[in-house]
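Written below as structure tokens is the structure these notes are about.
As you look at this complex, bear in mind that one protein chain is not there, while each of the others sits in place.
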Amino acid sequence: EVYSIGSTPTDAEIKGWDIDIRPDGLGLPPGQGSVEEGEFLYDEKCASCHGVFGEGEKRWPKLAGGQGTLTNDRPDKTVGSYWPYASTLWDYIHRAMPFTAPQSLSDDEVYAITAYVLYLNELVEDDFVLTQQNLADITMPNVDSFYRDDRPDVNNERCMSNCKDVSTITVVHSLRGVTPTDHFKEDGNDGVAYAEEEVAVKESSELSAQALAGLETYQLACRACHDSGIAGAPKLGDVEQWTLRSTKGFDTLVNNALFGFKGEQGVMPAKGGQTQLSDQAVTDAVHYMVESSE
Amino acid sequence: EVYSIGSTPTDAEIKGWDIDIRPDGLGLPPGQGSVEEGEFLYDEKCASCHGVFGEGEKRWPKLAGGQGTLTNDRPDKTVGSYWPYASTLWDYIHRAMPFTAPQSLSDDEVYAITAYVLYLNELVEDDFVLTQQNLADITMPNVDSFYRDDRPDVNNERCMSNCKDVSTITVVHSLRGVTPTDHFKEDGNDGVAYAEEEVAVKESSELSAQALAGLETYQLACRACHDSGIAGAPKLGDVEQWTLRSTKGFDTLVNNALFGFKGEQGVMPAKGGQTQLSDQAVTDAVHYMVESSE
Amino acid sequence: GASVAALSPMALGNANLPPNVPSWTSSLGEGVVSNPYGMPSKYEADTIRRTVPWLTADPISSISFSPLHKLKGIITPNGLVFERYHAGVPTINPDEHRLIIHGLVERPLIFTMDQLRRFPSVSEIKFLECPANGGMEWRGPQMEGLQFTHGMVSCCEWTGVKLSTLLEEVGVKPEGKWVLAEGADGAAMSRSIPMEKALDDTLIVYAQNGEALRPEQGYPIRLLNPGWEGNTSIKWLRRLEIGDKPWYHREETSKYTDLMPDGRSREFTWVQECNSVVTSPCPENPWMEKGWHEIEGFAWSGHGKIKAVDVSLDGGATWQNAPLKGLVLSKALTRFSFMFKWDGQPLLIQSRAMDETGYVQPTLKQLRAERGGNSIYHKNSIHTWQVKEDGSVFNVQLS
Partner (left out) sequence: GASVAALSPMALGNANLPPNVPSWTSSLGEGVVSNPYGMPSKYEADTIRRTVPWLTADPISSISFSPLHKLKGIITPNGLVFERYHAGVPTINPDEHRLIIHGLVERPLIFTMDQLRRFPSVSEIKFLECPANGGMEWRGPQMEGLQFTHGMVSCCEWTGVKLSTLLEEVGVKPEGKWVLAEGADGAAMSRSIPMEKALDDTLIVYAQNGEALRPEQGYPIRLLNPGWEGNTSIKWLRRLEIGDKPWYHREETSKYTDLMPDGRSREFTWVQECNSVVTSPCPENPWMEKGWHEIEGFAWSGHGKIKAVDVSLDGGATWQNAPLKGLVLSKALTRFSFMFKWDGQPLLIQSRAMDETGYVQPTLKQLRAERGGNSIYHKNSIHTWQVKEDGSVFNVQLS
């Protein structure tokens, strides 16, 4: 102690922020959760991004499968195939998931969902209950495959002349179109190098007042899935998909949006996972989506 | 020549930009101008800022007077009292004046106005004609008072202890209010350290359409004088001044704005010096100023 | 010197060219504090960070790249420093932010931001690089410009407190061998830092290029581990816990480990090894004229200073030393320059840096032979630009 600056935190202050978990179980709070409880929670809060079987929607991370692929040309790195410790899963879900509502899960919920993700990876049975006591005992398949950095692993020479035979050089060109140069030469001031195909969305002047009222909610709660169509969500502006669904009747759509449902193509979480939203706000957002996709 | 980058400019290209004048007259173009011609031009283009007698309006530079004051407690540094060379005056007027329209004067105009500023400083007679030939012959009163930098002129010691008697120290405080600290602590995000008294200008919603149409012109051509009230210009929002002037009738105001006039308190240049403006634009601007000051 | 090519901008019309008086010379410009916080010229509107949407699921956990082709010297201006984060940029009120240090210490402490500024401060110019920089090109060239092949590196002057200063305040117990650093963002991003680094040159940083840290860079405070993977320099830092073992959190197991061809993986690959790239010419900076050009670029090493950079114009058959210029600082971008008279022949331009440890930047072939194509991170191999007869430049790989 040199400068005596700062103050002493209370135990409560430290406890509130001290959330880290270690492989030996240090940091785990009391609690437990079963695979069965986990399935319910996972389907509601996780499956829209990570897939019902942990297979990952679109570019969202895959959580299960891939065991035995690490030496493949296209290895599949998941919790089951790659992660060395189960503690990491508990720690990460607890600190960062679900993506849109970090640190919203109770400790028991984290135990349950962790158990279920382990189950999806065939690392525990369907009757497994994960607890503060047994987590550190779980051995992950890939645990022994990690070793400390042993670089430098390559040794180049500082050759100055006759370093190679120029006639043997083959030039491999880049795949055109991935980051087209015209996006950063002239008028590319939006910061996006690669424009994905745009969906033709309606002008706001073509929308009803109720639909417009739903725009903000859409952007807050629905955009994450419905802009890109992840988790089987019908894409905004996709007339075909929306016409199909509208045949169920507007009230059914609103009902599904309010209370969630599991369809053939994916899962819609209740209120898009944002349960603090009023029913009216969600209804407006459905208006917005339907009108935008007519 | 090492890298051979760049190209050879044409003589015409150089000539167009080669505007500098030296004390020995190098650079002066052919031409001439009389004090008499200069007076007319000066009153029209310069007096609004620099004063009819070169005395300077408000904080705009003073151009004449001050001779013999350089050793005073408050010296008065002007063209006549301080400047070593007449060439500098020609060069500066030609490159930078009038302030709002740099490089707009013809060479003969610059000769004439330079002659007149010299006359205001009693350095030439009222029948003087300044020419390419005689400019370098004018001797300015202060020419011999300049000497090359001879610093370091002070020599401090690196004393470390007992450097002064603490009991003799008198603390001189700063004048409060000049740059009030509250302007840069809390809500002072406009970049202005010292707010001058604000004139209460009307909300745009209170203005007629014609007045609003004049806003842009006001900002382009009138603001320079009428925002601050320089050159005797009635300040925007100064109800008293504008009521007084409005008694002359709106048409007189517009006429004076279009063609300029010399009043008791100052000079209004035709169209604020921006003769490219349409009569309509100037009329609108007068509407804006009158309505804003009711 | 006569021009070797026509001055193409002449085509724009010559109202502002000599002998004419340009419009901006015959009128007044904007006054002071028109921009109390200034911005670049409107003619530089294309000097911006850019992202590549297909790289990530969502821009909230993504990356944007620095426009290296526009940058000069070694300082990256704050507005153009690359971005990488896992839950978006939090908007933190500094008055309501705290740093807690606890764990295996004698005296846990909690600090306000004002209190941190009372400690002795240091300012150091250091690069910051994402270990995924260049990682899209292990299998082949994919990106068509320097901004995307190398844009996950930036270099700033950072100001803050040495972590060792704060560790002395709390008094690390003898068992304390690791530090867990944790952010206050939605990812509560965390990494384990060994005590040797923490006591060596790790900083708690609150300013960047003179002013307060930018939100994207961890405002109000961040960790800075000079020379190491950018993700270890935890942003929006809220907590440091001292422990006896590493934590093996998600960002040091699932991510930021390097999968080798044998199916095993390297862990804790902290150091950004010696690297370099030519920034001019590059795809965004083609050569418009024949004659002399400055071939320019920068080199950097997480192990210390750059010792030398060589340039090849023939795809690596012959090399010439390219003098370093400006400041040569440890773990900072270092500029090199090579004057070249171009007669219009096609070129394969490469740069190869060597750092003070004697390590020489490897070829991609060497890296691939050792690491295969799936290690994602730490691709620091010699880069090749192909210059065509018309002066246009392409990203290529040689095999």
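Read from first to last, the chains carry the letters A, B and C; within each, the first residue is number 1.
What we mean here is this: a contact is a pair of C-beta atoms (placed from the backbone, for glycine too) under 8 Å apart; a residue touches a chain by one contact, two chains touch by 3 or more.
Everything quoted here is computed from the prediction, not taken from an experiment.
Contacts of the undisplayed chain with visible chains (whole complex): A, B, C. Touch with the chain omitted from the figure is made, among C:Pro94, C:Pro194, C:Gly263 or C:Gly304, by C:Pro94. From the set B:Ser161, B:Ser205 or B:Thr247, the residue in touch with the chain omitted from the display is B:Ser161, counting the whole complex.
Not every partner is drawn; the one left out touches chain C at residues 1, 3, 7, 9, 12, 15-18, 22, 24-44, 47-51, 58-60, 62-64, 70-81, 83-85, 87-98, 100, 107, 109-110, 112, 114-115, 117-125, 157-159, 169, 184-186, 188, 206-207, 209-212, 214-216, 219-220, 236, 238, 280, 288-289, 291-294, 296, 325-327, 335, 337, 339.
Within the complete assembly, residues 1-9, 13-14, 17-24, 26, 49, 58-61, 70-71, 73, 75, 77, 79, 82-85, 87-88, 91-92, 95-96, 99, 102-103, 145-166, 169-176, 178-181, 183-189, 191-194, 196, 224, 228, 230 of chain B touch the chain that is not shown.
In the full complex, chain A makes contact with the omitted chain through residues 1-9, 12-17, 99-104, 189-192.
We take it that only the chains that are shown with their structure count from here on.
If the chains shown are joined wherever they touch, the resulting network is a simple chain of contacts running from one end to the other without closing. Rounded to a whole number, the gap between the C-alpha centres of chain A and chain B is 63 angstrom. Counting partner chains per residue, chain B shows two or more touched chains at no residue at all.
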